[in-house]
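Structure record follows, encoded as structure tokens.
Excluded from the complex is one protein chain; the other protein chains are retained at their positions.
Showing chain A:
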């Protein structure tokens, strides 16, 4: 059985600007099981998927002040799947009433030679990490619960140590620009996880 027929997306040429709506939170290791149970109940009825991904962040220093950041990610437990390249723009400084972090997002699938290609292009690898966790979905909503692992020797993904004693929880939706109802749905979903994990929009600028 192939994909559902007749895509509804009108493709008018050029790319559609997709925005990523993001909410983040974290839970301690002890609370992971209960969170997974809860997510399993709230999200779509599927077998829980686990993943092990290796992500590399590349920087391109240009004449302007801020460098251009690209994230290249590939799956360690499914090596046949193509790499994924992602560009995340600056978070939109919209009205404060928006409940989620909104930023421009470009996703590209790439072949396995991405790493070399980026190096050839002039990008420099800034840092890399391994993420291990579970992925859930509810409709268009994606919930990812994962743990970050630091790579001790560059290039060696076997030798890793956990970065912290907690799991990072990310709730994200990819939607075309302008749909604000998405953030309301996200907030409602986050409400249901409330006592276990508090999902908030965390502005990365503020952390620096």
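As a working rule, a residue touches a chain if its C-beta (ideal position, glycine included) is under 8 Å from a C-beta of that chain, and two chains touch if they have at least 3 such contacts; residues count from 1.
The rule is short, and it goes like this: contacts and distances are computed from a predicted model.
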Message: Tell me the UniProt protein name of the chain this structure doesn't show, selecting from "Lipid desaturase domain-containing protein", "Mediator of RNA polymerase II transcription subunit 17", "Splicing factor subunit" or "dolichyl-diphosphooligosaccharide--protein glycotransferase".
response: "Mediator of RNA polymerase II transcription subunit 17"
- prompt: Thinking of the whole complex, not just what is shown, which of A:62, A:139 or A:176 touches the missing chain?
  reply: A:139
Contact partner of the left-out chain, one of A:28, A:81 or A:177: A:81
Field: Option touching the unshown chain, where A:70, A:118 or A:131 are the choices
entry: A:131
Chain A residues touching the omitted chain (full complex): 1-8, 18, 44-47, 49, 51, 53, 55, 71, 73-75, 77-78, 81-84, 86, 107-112, 131, 133, 135, 137, 139-140, 142, 144, 146, 174
